[in-house]
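Down below is the structure, laid out as structure tokens.
For this depiction, one protein chain was excluded, whereas all remaining protein chains were kept in their positions.
For chain A:
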Amino acid sequence: MMKGFFGQFGGAYVAETLMGNLEQLEQQYEQLKDDAQFRSEIAQLLNEFVGRPTPLTPLRKMSKDTGGAKIYLKREDLTHTGAHKINNALAQAVLAKRMGKHRIVAETGAGQHGVAVATACSLLGLECVVYMGALDAERQAPNVQRMKLLGADLRLVHIGQRTLKDAISEAIRDWITNVRETHYLLGSAVGPHPFPTMVRDFQSVIGEETKSQILQLENRLPDCVIACVGGGSNAIGMFSPFIEHEEVRLIGVQAAGEGIETTHHASPLIKGSLGIFQGVYTYILQNADGHIQETHSIAPGLDYPGAGPQHSHLKNTGRAEYAYIDDREALEAFEYLCREEGILPALESSHAVAHALKVAKTMTEDQILVVNLSGRGDKDLSQAIEALERMNKEEVSIR
């Protein structure tokens, strides 16, 4: 078995210029991941700076409304910077510094990863360049301002679809050019080896905390765990410690955009086929010629045509299930969680909440469901409110 594969998925299909850098990264990470000092440095930052552990909040109203399971929400929205992205960003920045790289390049979709990277760089004194699709920058204006304020050199990407995939392509081109002094701080569990493994490990703190919290609260493991999947970093971090417990049902939720049967969605694990994209062999959305299809989701963080390779493996082995939620359902869940539970979810995380509302109805009262709330929705306010108003008008006109 070659290194960096999950079953048949994974690998490192990148330019030769980058291979030395990736091999160095892999070696350094292998050396450091069990190093007590490195681990405690990260643990301390996660505690003092990020505010971990994040709470596991019972959703009493939602449990009652769905007439079934006990529902808990893992509150990654309460981390400093407002999403799970900071877990990985800080850890990789510490790693980069250890490797003597003083320049960080990153991509961002929703802006949450960009903000997390800019924050980590500001804290650790690293130079920070963030690539962001021009379309995403339009729909996530508050995060654009935050990144600039944090001192990041924000570069808007005007090629292709002007979203996350194009930002990654440009970040990779920058990395190829400045490879000797630059660490590419990839924000999701995608891309070439060792990123899918490393990002999963740095995000596993979500699942580890959840596991010990639920054991303390309920004295047993949950029956079902749900998380949204774009590239899939929050989901793989949540799933990872539960994979060995076969009795725990794992569900990843993809973005169905305007509908899973339309061409405007972002669900490679539902509708994709196998191929190589941005350095990794995995499920991707492509046409018969192998060209990447345009994607759509109201949630920029899910608007990506490829799935992390471990998710592809979990799908093929049947260990995890993958479901989908469209824009409308996500918006309804966004509104529901605000109104009924007093929690403002990111549009990405709203996909997980929306699917949880469906699954909870099929569960019994003695069962436990955990939903990962990967981020908070402040960044989405103007876009979500506009979309909700549009949706309500449409409904009125239909009636």
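Throughout what follows, a residue touches a chain if its C-beta (ideal position, glycine included) is under 8 Å from a C-beta of that chain, and two chains touch if they have at least 3 such contacts; residues count from 1.
The rule we apply is simple: contacts and distances are computed from a predicted model.
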**OP:** Given the options "Potassium-transporting ATPase potassium-binding subunit", "GGDEF domain-containing protein", "Transport permease protein" or "Tryptophan synthase alpha chain", say which is the protein name UniProt records for the missing chain.
**Re:** "Tryptophan synthase alpha chain"
**OP:** Please pick, from A:S40, A:Q145 or A:T177, the residue that touches the omitted chain in the full complex.
**Re:** A:T177
Subject >> Touching the absent chain when the full complex is considered, from A:G133, A:P241 or A:G279 >> reply: A:G279
Subject >> Those residues of chain A which, in the complete complex, touch the missing chain >> reply: 2, 11-21, 23, 159-160, 165-166, 169, 172-173, 176-180, 274-279, 284, 286, 288-292
